[in-house]
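Okay, structure first, notes after.
The complex is shown incomplete by one protein chain, all other protein chains being positioned as in the whole.
Chain lettering (A, B and C) follows the sequence in which the chains are written, and residue indices restart at 1 in each chain.
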Amino acid sequence: MANLAVNIGGLKMKNPVTVGSGTFAYGQEYDRYFDISKLGAVTTKSLSLEPRAGNKPPRLVETPAGMLNAIGLQNVGIEAYLRDKAPFLREKGCTIIGNIYGKSPEDYAELAKRLDEAGAADAIEANLSCPNVHDARTARGCTLVAQVPELVQEYTRAIKAATKLPVFVKLTPNIIDIAEPALAAEEAGADGVALINTLLGIGINPETRKPILSNIVGGLSGPAIRPVAVKMVWDCAKVLKIPIIGMGGIGNASDAMQFILAGATGVAVGSCSFRQPDAAIKVVEGLNDYCERHNVENLTQLIGKLE
Amino acid sequence: MANLAVNIGGLKMKNPVTVGSGTFAYGQEYDRYFDISKLGAVTTKSLSLEPRAGNKPPRLVETPAGMLNAIGLQNVGIEAYLRDKAPFLREKGCTIIGNIYGKSPEDYAELAKRLDEAGAADAIEANLSCPNVHDARTARGCTLVAQVPELVQEYTRAIKAATKLPVFVKLTPNIIDIAEPALAAEEAGADGVALINTLLGIGINPETRKPILSNIVGGLSGPAIRPVAVKMVWDCAKVLKIPIIGMGGIGNASDAMQFILAGATGVAVGSCSFRQPDAAIKVVEGLNDYCERHNVENLTQLIGKLE
Amino acid sequence: MPQVSTCEIQAHMEVAPDHYRLVLHAPEIAQEACAGQFCMLEVQEGLYPFLRRPMCFERIYKDSISILYKVEGEGTRLMSRLSQGQTISVQGPLGKPFPLDSDVERHILVGGGIGIAPFPSLAEAIISELGTTPEVIIAARTESMLLCEDEFRQMGCTVHLATDDGSAGVKAFASEVLRELNPGPKARAYCCGPMPMMRATHDVCQDLGITCLASLEAEMACGDGVCLGCVVEANVEIEAERMVRVCYDGPVFDSSLINWSAY
Partner (left out) sequence: MPQVSTCEIQAHMEVAPDHYRLVLHAPEIAQEACAGQFCMLEVQEGLYPFLRRPMCFERIYKDSISILYKVEGEGTRLMSRLSQGQTISVQGPLGKPFPLDSDVERHILVGGGIGIAPFPSLAEAIISELGTTPEVIIAARTESMLLCEDEFRQMGCTVHLATDDGSAGVKAFASEVLRELNPGPKARAYCCGPMPMMRATHDVCQDLGITCLASLEAEMACGDGVCLGCVVEANVEIEAERMVRVCYDGPVFDSSLINWSAY
């Protein structure tokens, strides 16, 4: 067995593999396919202060090698998470990355504080980049907090002030240079960045002449976007000191290795779980095989080791 | 037969279908599969003042439902184009969109002028968004002219001053809000915009731990990016008065209809020709079928008619 | 527990224009599966199509399952090209089965078009587990699209046919046929088909004061409760959510729990 353990900005994980927020719910369902405590961490669906009903259906479109979603952050809310969901993850012995979403820095701070105080997360991932909700209108042309470095700083500081847990900031690929908000997050004290969230996209049904999603616009995920994600991880790795959790179309260990070589310390399996519910654990196994095959003792030796 | 004719900012086309620059060379090769003069127009590979050798191989990576390329604008140069390539297209009776690339507004102006004077193009498409060459470094974080609205204006004005032909400006999806450079082009007198060029991406071979492309970074094209392209066409259509040529993963008439409904007046078939050399003409046929099936007399009635 | 397994195609045949029956060797899944549940099929190897396709169990045998499907789009078109001996990845069983209630005296299965698919296995279960024989209303656009008639008759079910064009059976909507059957208060309807047909069936059942179990459809990504893509709006909260998951909380719902005005 190779040593796959990583430390992501203070969060110790027995292996680098977690899951994309919103693609694993709160863990229960996929625990029927494999022991989810064997993952490096479980990242929760974005949690908000109040439960959210999300967008009207249809919320999904399949696209070539990917999908668009406009779930709209349907979630049980922090209260129900603490009561009904976290205990399961804790009993299983999972490492938990609590992904949070709010409408203001205060919301995020409050969510981080409650997760921390309840011991219901081991790290915080702040979703500043959900394309499917438009509560936080920002500068001209920008609709996402993560598109505006100054806002990234403001939000990051607020969260950092509210918790001692490691804080990761989740960034958007809908941008010219992702290194800018990443550096902003670093400056503001973030312990890591997570990327990428989905690319904005639209699917139209030519027969009905209507957009397929009730929300019109959705977020594109899956293997289709993997090359974009690897590039953005590489862009960030060149300039950041804090670690990166890379995601975007990871379905197997070879995909994950692309992210690690590009500079990611952690990797998340997202949409690919939908087609293969045990994809995340297969990535863990595959990374171990890779290390053994290449005589790599510690996987950390390979982080950013693109030649 | 439905009426498929469109007028794109002064360029009359018998149908809305052209090809992605760089995916059809100068027309000769695919003319062996179908009569290319039946297309609305043929868009040439980007032409530069001097011949360009392009990047070192490997220049291609296949990706899920798409590909990365880093050709680096290898082309015969304007001289050889006028001498060896344009006559073939003219003899065939093709409508020609001459795509041009230069290092300065002056280069673009000169190229447009020479194409115009030689009668070797019926419209100019200015590639301000090639991700594979880095001659034109711009503002911080930006590497492409099309990422900087002020530069888009400067380049567009220079080209417009040099030719009476319709001028289309080709934009990049590597941006927060594509409507900004599009509006800038419109303000500067562009007769249309063409979008999207490729998304930046990287492919890594985990076994060798090396990037697959000699250039490391390449441009992602193909059906993988189609939802992103449709979204960007829609974003532009909402604010522009000038017409749009839409492209990004179009492989059949149904794909093309997504762009037309989102607001594109013209559509271009790019990478999909590689897997199906007659894809572009199949799109023409399919659009006609679509119109007949839906009792649409003039295809123009459907432009931007998303419900 | 649901699982993912690679299953050999034992038989594959066209049963009506664009409608196929696929019989898969799937012992573990067959053993767990109940009528009303479904599976997610990987149409072909690789990433195209990207998502699995949800299909319910037409029949559940000892070691195998059968799927009755209609060619709708690209995925089912590719599926129709598969041949005996090839393998296909199947994830299942998923979702909640039809509840079987021995207090019910009259079971009426109402299937519209390909919506008949879950009912052969349900009829079998009602016969074997409740000892009664259900009645079946098979509705379709036209005669050639009426599916499974022989199957139901062989099981001893009374079969009522309805077509939109009157080419077979009565020219009426399935819901109207149901009303005509005068189901008493101890009857129960089970329906599956296009949304408008299910809504109409729900309305009729409300009028008649009987329970209607509807097997809903929705676009699915995971088929397993995690993505929240397949939700429908409920009148109540299920696991603290009002937008309930067709794949996990359903696909079978008591129709009175669904907010039909959203459809």
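Criterion: a contact is a pair of C-beta atoms (placed from the backbone, for glycine too) under 8 Å apart; a residue touches a chain by one contact, two chains touch by 3 or more.
On a predicted model such as this, the values are computed, not experimentally measured, just so you know.
K.L.:
Taking the complete complex into account, which shown chains does the hidden chain touch?
P.N.:
Counted over the whole complex, the chain not pictured touches A, B, C.
K.L.:
I'm checking contacts with the chain that's been left out. Which of B:90, B:103 or B:275 qualifies?
P.N.:
Selected residue, touching the omitted chain: B:275.
K.L.:
Considering the whole complex, which of C:49, C:93 or C:120 touches the chain not shown?
P.N.:
C:49
K.L.:
Using the touch definition from the top, which of B:5, B:25, B:118 or B:296 touches the missing chain?
P.N.:
B:25
K.L.:
Considering the whole complex rather than only what is displayed, give the residues of chain A touching the chain that is not shown.
P.N.:
Counting over the whole complex, chain A touches the hidden chain at residues 64-65.
K.L.:
Tell me where the left-out chain touches chain C, residue by residue.
P.N.:
44-49, 74, 78, 81, 83, 85-86
K.L.:
Which residues does chain B use to touch the chain missing from this display?
P.N.:
22-25, 29-30, 32-33, 45, 51, 53-54, 56-67, 69, 71, 74, 76, 80, 84, 222-223, 271, 273-278
Convention: only the chains that are shown with their structure count from here on.
K.L.:
Give me the fewest steps it takes to get from chain A to chain B if each step has to go to a chain it touches.
P.N.:
Between chain A and chain B, the shortest chain-hopping route counts 1.
K.L.:
I want to compare two interfaces, A-C and B-C. Which one has more contacting C-beta pairs?
P.N.:
Here the pair linked by more C-beta pairs in contact is A-C.
K.L.:
Measure off the straight-line distance from the CA centroid of chain A to the CA centroid of chain B, and report it in whole Å.
P.N.:
34
K.L.:
Could you state the distance in Å from the CA-based centre of chain A to that of chain C?
P.N.:
Distance between chain centres: 35 Å.
K.L.:
How many angstrom lie between the centres of chain B and chain C, each centre taken as the mean Cα position?
P.N.:
Distance between chain centres, rounded to whole Å: 47 Å.
K.L.:
Multi-chain contacts in chain C: which residues touch at least two other chains?
P.N.:
Correct list: 47-48.
K.L.:
Two or more other chains touching the same residue: where does that happen in chain B?
P.N.:
Residue numbers touching two or more other chains: 64-65.
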